[in-house]
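Have a look at this one.
This view holds just a subset of the chains, kept in their places.
A, B, C and D label the chains in the order they appear, each numbered from 1.
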Amino acid sequence: MRLVLANPNATAAITDACAILARAAAAPGTDIVGWTNRDGPAVVDSFYADASAARPLTRGLRGLAPPPDAVVLAGFGSYGTAGVKEALEVPVVSIAEAAMVLAVPLCHRFAIVTTAPRMIPYTEDLVDALGFGRRCAAVRAVTLPPLEAAPLAGASEAREIAREIERLRAETRADLVILGGTRLSTCAAALRALTAVPVLEPVACGVAVAEAMVRLGLRPSAVGKFARPPLPWEAYGQ
Amino acid sequence: MRLVLANPNATAAITDACAILARAAAAPGTDIVGWTNRDGPAVVDSFYADASAARPLTRGLRGLAPPPDAVVLAGFGSYGTAGVKEALEVPVVSIAEAAMVLAVPLCHRFAIVTTAPRMIPYTEDLVDALGFGRRCAAVRAVTLPPLEAAPLAGASEAREIAREIERLRAETRADLVILGGTRLSTCAAALRALTAVPVLEPVACGVAVAEAMVRLGLRPSAVGKFARPPLPWEAYGQ
Amino acid sequence: MRLVLANPNATAAITDACAILARAAAAPGTDIVGWTNRDGPAVVDSFYADASAARPLTRGLRGLAPPPDAVVLAGFGSYGTAGVKEALEVPVVSIAEAAMVLAVPLCHRFAIVTTAPRMIPYTEDLVDALGFGRRCAAVRAVTLPPLEAAPLAGASEAREIAREIERLRAETRADLVILGGTRLSTCAAALRALTAVPVLEPVACGVAVAEAMVRLGLRPSAVGKFARPPLPWEAYGQ
Amino acid sequence: MRLVLANPNATAAITDACAILARAAAAPGTDIVGWTNRDGPAVVDSFYADASAARPLTRGLRGLAPPPDAVVLAGFGSYGTAGVKEALEVPVVSIAEAAMVLAVPLCHRFAIVTTAPRMIPYTEDLVDALGFGRRCAAVRAVTLPPLEAAPLAGASEAREIAREIERLRAETRADLVILGGTRLSTCAAALRALTAVPVLEPVACGVAVAEAMVRLGLRPSAVGKFARPPLPWEAYGQ
């Protein structure tokens, strides 16, 4: 099975880190192909960045030849996810969808830790759009260093998230935590050593859910929301 | 007061028709400047089209010089609205927001008529994202002819919508109708002659709400969701 | 355009202060006529007071001759608002509706500051009744001096509200604040100098929304909730 | 135990009919005292009528001497209910509250049949305000003859309601019906002979819930929403 792991931002170091996590999670026989949205934003850190990512992402993934068996969208956000589902004929799942989906049978209410305070409303909108509002106890943020200094989270972020998790347990009784940003994914292993609360790393969840969909022969419903767009592709611009 | 009326799609005939409606609704002293998203999709008829519109729209509006007093986004959808609010320092309102907002004090539950069955889930997501789920009785569709044949609705669409409104009253008790697509806006006057149910034409609503915001000195809150993006503009791509 | 600004309580000093705010917000050519509910309660500070206001308010406004172009109900509450909409044939909007309506496009979640702890449940009911529950982060209270000592808020209340806003940002991430009581409206200007969070002053919002409705030819839907009452007026008592 | 059964409208024939139903439902030793809101509207058939009822109702019940053991508000609506709870120091329950409350343990989702199509939005607002939205399958209406012709429902209304109940079962799967208007209460017995769906008659429910509260020593909480109004009674007007 060949999965494209598509990073909606243009930072190849994040694609590479996600691909390592994806390969560690994949079943035997699953091939992970990293893809970077080279014309996208450096990072999806705002609605403006989200709007910047969607168009080159949908174009790039529509043009993949040969088409993969499935696409995992490796950003914890929206950035054109529904448009990709319309354009492709294979399973498409974002890591945000996959993580929340797997959280549901495992907990009472999950919390999401995101990468900056300004991403809290963005993430709350995402939770609501997917319909998980009643299962989400809270969205909180840690503060990451600037992207150029450190694209990925490490031990110190793990400790900060662990402290935030203790506050979340005390204040909201959340009993599972999702890492809500790919820059955080690399600290998942370190974090698990610091807390008894289950920590979902979304890239791994995305791979597992995509594999499940491929194996079960599922793809986004073409009879409604995700039907192919009505006009020829060129009518939507380059 | 100078308002830019920004059409998220690339079809100038729609921009022109909306500008006529906008000028008819504007207060004395308000200047309406039409703007077409020339690199955008021919029409926003899918999530793919929505993803296609957002990037050129945010770039084009960020670069307006001199900046207008306010921007009215003249598409009944999402297509980067929040990104435009982050990027500009003036009031920004989409016609979908404006229409739903003005409907609230006028009715028990509004219905939205959109331009194609496949736009019903798109529009339901929009209603939910704005938090108006409890005030929206239903989203329904009429079928428009192809864009090239007739970019704008006319008398026959008005009659079809009038019939749909009667069905909506009987089935859902909606007591106000919003025209959920700019291609429908041109038939608002004809439609009002055919039904006792109030019909909101969103372009006019967008102008009125933008004027209100300018006069009251309001703009999107910069302390939370709509704060300016953190990176230099070029980090988000061209 | 002639707008009646109707104060549901009997305190003329509040009517006068609201009229000053209303005139400052009105467009050129809008005439603001203050109206005091002389048989109403001294202030709407309870459900009992709300019940006391509604009947004389609906009688007084129904009898206005000549009818105005629109009515702005200048109390942050319910007190017969729907009954006034049924009785009149012009736009009617309460300042609570108008403020929440204009807040929606400007923020992620608004907070409301009201005039006494006991008004928090009253205001929460109002938010729910209008369907804005998902957009309202919290309702909080400051404590005003007795009405006879100081009918209107001043600099010290502005400072207290500014402190409450900082708490609200930290605890609820609200990114816009509505002043939920006309006694608070007079401190809006002072408050804006003390906080970066946008502050909506509802009387100004009410004027702007009423002007928009008049210009667009809108009035409450007569086909459903706000249809004219079925019996002759005298059947409802004096 | 002495219960005042307070009819919010001015039609004594309705008070009398309700008192008969109340006495039939009361426990041994409960004394039912009918009370008519003589300055109220002929019937609560609109928001205007609701606003007309509230003020004389709160005045009249506050002045009852000696105070009863509890008050049952015998109208299926709002009309100042919360204000009466603030003003009195005994249990106060409206028949709408009592009926919905008793329906909860008895069914999956209840339906309400009201007295005219225009009362559907009024009743939906009432259901939402009490927080029963998820348990209410639908609100429907039958059409009653004019008040003067027939203040109370009889056999033909019972047959019409029975037909409506069959439609409700088929369309919404409601498994219990509440008669949402005191004019309908008199046909409850006839209706029960026509349908297998349980029918709640709200006056009886109100008596039973009030008796329960008196026996358990409960009254509306005075530490929050229903605390006594802060000003002297005369400050609220006659």
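One rule holds for everything that comes next: a residue touches a chain if its C-beta (ideal position, glycine included) is under 8 Å from a C-beta of that chain, and two chains touch if they have at least 3 such contacts.
The model shown is predicted, which means the values in this text are computed figures rather than measured ones.
Summary of assembly composition: all chains derive from one sequence, 4 are present in place, and the complete complex in the structure file consists of 6 copies.
To be clear about the criterion, only the chains that are shown with their structure count from here on.
By the residue-number overlap criterion, the interface of subunit A with subunit B counts as same, with over half of its numbers used by both chains. Taking the mean of the C-alpha atoms as each chain's centre, subunit A and subunit D sit 52 Å apart. Between the Cα centres of subunit A and subunit B there is a gap of 30 Å. Averaging Cα coordinates per chain places subunit B and subunit D 43 Å apart.
Residue positions 108, 134, 173, 175, 224-226 of subunit B are each in touch with at least two other chains. Judged by the touch criterion defined above, the protein chains form a pattern that is neither an open path, a ring nor a star, and not fully connected either. Annotation, chain-chain contacts: A-B, A-C, B-C, B-D, C-D (touch as defined at the top). Contact residues on subunit C toward subunit A in their complex (touch as defined above): 108-109, 134, 173, 175. By the touch criterion stated above, subunit B contacts subunit C in their complex at residues 25, 27-29, 92-94, 97-98, 100-102, 104-108, 130-135, 169, 173-176, 196-198, 200, 204-205, 208-209, 211-213, 215-216, 218-226. The residues of subunit A lying in touch with subunit B in their complex are 10, 39-43, 45-52, 54-58, 80, 82-83, 85-87, 116, 118, 121-122, 125, 128-129, 147, 224-227, 229-231, 235-238.
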